[in-house]
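Taking it in order: structure first as structure tokens, then the write-up.
Excluded from the complex is one protein chain; the other protein chains are retained at their positions.
Naming follows writing order (A and B), and every chain is counted from residue 1.
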Amino acid sequence: MVENTQLVSLTVDGKKISAPAGTLLIDACKASGIEIPSFCYYPGLSLQAACRMCVVRIDKMPKLQTACTVPVAEGMVVTSESDEVRQARKATIEILLGNHPLDCPVCDAGGECELQDMTFTYGAAESRFMEAKAHKEEQQWSPVVFFDRPRCILCYRCVRVCGEVMDVWALGVQNRGVNSVIAPNMGDHLECEECGQCIDICPVGALTSGAYRYKTRPWEMNHVGTVCTHCGDGCKTTLGVRRADNGMEIVRGDNRDKSGINGDFLCIKGRYAFDFQQHPDRLKQPLVRKDGKLKPATWDEAFDTIAKRFNAIREQHGGAGFGVIGSTRTTNEENYLLQKFARSVLGTNNIDHHRTADYPAFAAALAGKPEMAASLRDFEKTPAILLIGNDPTHQHPMLATAIRNNVRLHGAKLFIVNHEGLKLRRQSKAYAHIPKDGYGKFIAFLGGDDAVASALANGHTNREQLMAMREMLRGEHQLVIVFGAEVRGKDLETLVKLGMSHTGVKFACLGDYANSRGAADMGLYPDLLPGFTPLADAGDFAAEYGASLPKSAGMDLEKMVDAAKAGKLPAMFVVGANPMARYNVQLGELKNCFLVVQDMFLTETAAMADVVLPAANAYEKSGTMTNTYGDLQIVRPAGDFAGAKPDLELIVRIADRMGVAPQSLVPFGRGTRADMGQSRGAQSGEADRHAIWMVAQGIEPKVSPFDPQALLDEIQRLVPGYGFSRLNLFAGNDVPTHTAGKGKGAHQDPELIWPANDTLFTSGTLGRYSNTLNSVVEAHEGKRYPTQVETD
Amino acid sequence: MADLVQHPDEVRVISQRFGKGAAGIETYLALGGYQSLRKALGMKPDEIINEVKTSALRGRGGAGFPTGMKWSFVPKESAKPKYILVNGDESEPGTCKDRLILEHDPHAVIEGVLIAGLAVGARQGFIYVRGEYRYLVDILRKALDEARAKGFVGKKICGSDVDFEVYWHTGAGAYEVGEESALMESLEGKRGIPRIRPPFPAVVGLWGGPTVINNVETIAAIPHIIEMGGAKYASYGPPKNGGTRLFCLSGHVNKPGVYELPLGYPMKKLIYEVGGGIPGGKKLKAVVPGGSSTFLLTPDEADGINCDFDSFSARGEFLGSGGVVVLDEDTCMVNFALRIMKFYQHESCGWCIPCREGTDWLKKTLTRFHAGGGVDKDIDNILYLSQNMLGRTFCPLGDAAAIPTMSIVKKWRNEFEDHLHGKPCPYESRVWPEPALA
Partner (left out) sequence: MSVLKDIGAIAKGMSITFGEMFQPTVVENYPDGPGPFKGAKFQERFRGLHVLQRDENGLEKCVACFLCAAACPSNCIYIEAAENTEEHRISGAERYAKVYNIDYNRCIFCGYCVEACPTDAITHGHGFELAAFNASNLVYRKEQLLMPTPAPQLQR
């Protein structure tokens, strides 16, 4: 936090400690293992000194001082625990408990409440007062935020996190004195980004979550740290799960331990939109089309039907008879397995996915310079950021938060180029509002082409402002250039080439879904093998797969759908995607196409299928995911839904029925008898503990054909850029991958990139099945929150 | 409009133009107004500050910080503009001197702002008037308009090359805003809550610029100091307690009012000679020496004390803002404590826990106690609560509420005991008149 590394030494409770000059006493103590209690102090937020809990005795000062406002000084002598200090803290709690209701048994925060902990520590449980406590009815501010006023201790953490971190400023303080109350921006309700940061940061149970409210107690849940399945930022989320009739139900999402790349940040999707997991529409058993209608069937029946038809089509048409479409939300292992299955078992290069960014061009542009790919962590400290296209507030909320925090805490300079008025504009140093089709021209302008400047100036930003911005940019070092799907192909190449003239420059390419980057890295392309390896360089892969891989490029997504419509594609295998909705294919338009779909819900695509297999989602399986910056993280099973199986298991089982030895797909222990359920367990919590134990003991099971770790092994061996530290990954940290470094890529048709254009309150097909996302007012009534900042 | 009083012992410096219509600029000029400004324009900033230091002028808001020293803390060079801010948020119960100054002599305040600005290098001044003093705003606005018309405020004041703007501003009515950092927040248009110090306003104040914040009375004394010289001003009072101050005498005295007396004037004389004694020849029970946030004095203590800063601080107490409230023997001290606590509970800004919750509990407990619902442990609880508010709060408001309560419980504990066990208030219904606090 403090750049000045000059150390000062001081004495706290007789212990000599040292800390960088300028550190606050409370932080210095914490770093040395001396805990000083506080309600209002929160690292990274502005100082309040309102709760008076962190008082300490500092020699030569007349009164007790608040440790949260005093910076360390050379030779300072501090007493943090003494009768006087304890008494002062106890009295503060006593005074506070005068009005705080003692409804801990029903309070959601009971068991994880800071006030409760401190009352236990300082022993102020007995009240001196006889007067009645002030009572006010609980208020519902939004479907996800409830406010119980009497419980509020007015630490103002919510007000600050909403304003300073989120830049929403939806909360404030009304009235004064004992009538002070936290109030929402709309009088009786909130209209905001609904991120729920205020709930998580509340030290007591005043702000509670609509999703979790009164459902269970903190110690009754299992807590599983995994990766959010929504956008491409890959936030770590800790899911609280409890037993339910049909497996394990997720009841809470947060990241209070601040582990992972996102610290304690989560947006509405990460915090609440896990509820699709228990949606009543979820498929519980396989469906097979009989007499023109999808009817429930047994797993055996479903696998037999698929295997029989797949084998027949393979014999009749060869690999060209298949089209395979992968998902942007399945794990790396599943994506890798899918392409391996398509290429080595089905024998086809007709494989694609929903592309949301031009990763192949990015990899090609960065070839040989892996260190120039930015991690999400690079946005926390870098002194300058250039954002071209995209709206991170909506599509990459964590990136937006990292940028805001960097600007606020470290004074980073933010430059924005966009065709709309973004909310991040408030943090920007310079803002170029350009025409929608002007990105290519802007990049040319950056390169020195002054002729296009007049075409870029469109009434919002004039020529002089553009010139000034370019001038400022040219002086920046340690610049991170981040761009969305607006920058593709040639433009991307030019931009990266231009950027390389800055020292210490890094780049990031923004794709939309949780594992969009993983799908690209794992080779879900008709003309690229994993790691953006051209088909011609298939050597390693062909040797490992023990099969001759198809040489010529296959059909892309659009061509596959067209072929299926024209009756020229006998079989299609869709894993966790909804291409028919995107290409607006109506029921009955597919001709002579045997369609197999693995999905959670009966989507438009699934409704056309001949066989539908109920799949588990990313919260219900283990594996790894790569976020759009290339940070690899481990996914752990949290929820469990009876009837659904992970896509990995489904693919292996299909292959098994087709007569393929599972070992040839998943390199699990050769000759070992498989334990067919090992990687899942009866309760996901147990499976998770089991996995952690295995990791801790250094045992890699690889005893099951459904073991994603066996595939991870192969990915690590074969996929360029995936030579990461396993130790770090399994310890729950994010590790950088560098597919870009060795990636050679191939030119892709830019028309195939369809940005999802999700807002904070939508999340592709998944968002349709999240009741919480659909319940907030901001998602409806044509509101787009935050309202765009008008350019002036 | 308040009636003016007088007494032969008075030394009229600040109040010399009271009652003479000096609110109009013509009269003010006729009475020697704006001469000090002209004089100050010819002085170097350091000379002005030294003159103020010589005068031993100490802040009249209550804390008594030497004004000259305060000014000298302002950095000479500053990237941000410097400001002069006059604290006219006079809300201390029992104190009513600033309103007289602003009513009878607003130009002295304006002139003081200009001189202070010249001394520290500020070119903008703000006069912040308490929200409840709505009628003073009209007087002040008129005075500012006149001063601007005459060229004392605005571009090139008095024909010099100095541009100086003075603005008036008013609050919404909050005691808390009398605290200097809360005053700045309020002036900036925010919620009136105090700021974390350090940095002190002299370094980082209004909108981040160095700011001098002085009480109305302090600022009003500046033109006189420049005019008569610091040494002469200092000679009115005892050493280190320069000059005169306005004492606001109220409560149970025959002749309440605002008197300008030299510092160090004996309290006994103030009550019995200047104030004309207690009505009905009743005995004295207690004296509030300087606004409700000071330690109360028993009759014995009041007998032997002189009204200057050092005499009080020697006792570990303080002189306060000059609001002397006299209480006779028929006053119920429990009710008095309750009345004070009602005020602080109402005025607490709610920022920090001990003050917000503590004043509320004290008010509730005292209400019940005075109504006859008290139990033995309440007395100790009241003391415990106020002791735990003292020095634990963010700003001095918590101390202000705790100090009188503590001193009442300690010095008049017997009166609390008389209320126990459901007995009705044993004292007459005559209490400190409520309107004085409102």
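Simple rule for what comes next: a residue touches a chain if its C-beta (ideal position, glycine included) is under 8 Å from a C-beta of that chain, and two chains touch if they have at least 3 such contacts.
Everything numeric here is computed off the predicted structure, so don't read it as measured data.
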Practice task
Determine which of the presented chains are touched by the chain that is not presented, and list them.
Solution key: A
Fill in the blank from the handout: Out of A:59, A:117 or A:220, the sole contact with the unshown chain comes from A:220
Problem - Residue among A:62, A:105 or A:588 that touches the chain left out of view - result: A:105
Practice task
Extract the touching residues of chain A with respect to the undisplayed chain.
Solution key: 103-106, 110, 138, 213-217, 219-220
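Keep in mind that, in the parts below, only the chains that are shown with their structure count from here on.
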Problem - Whole-Å gap between the CA centroids of chain A and chain B - result: 57
Practice task
Give every residue of chain B touching chain A within the complex, in rising order.
Solution key: 174, 176, 191, 196, 345-354, 356-361, 364-365, 368, 375, 377, 381, 384-385, 388, 391-394
Practice task
Give every residue of chain A touching chain B within the complex, in rising order.
Solution key: 47, 49-52, 55, 63-64, 69, 87-88, 91-92, 94-96, 98-99, 128-131, 153-154, 173, 175-180
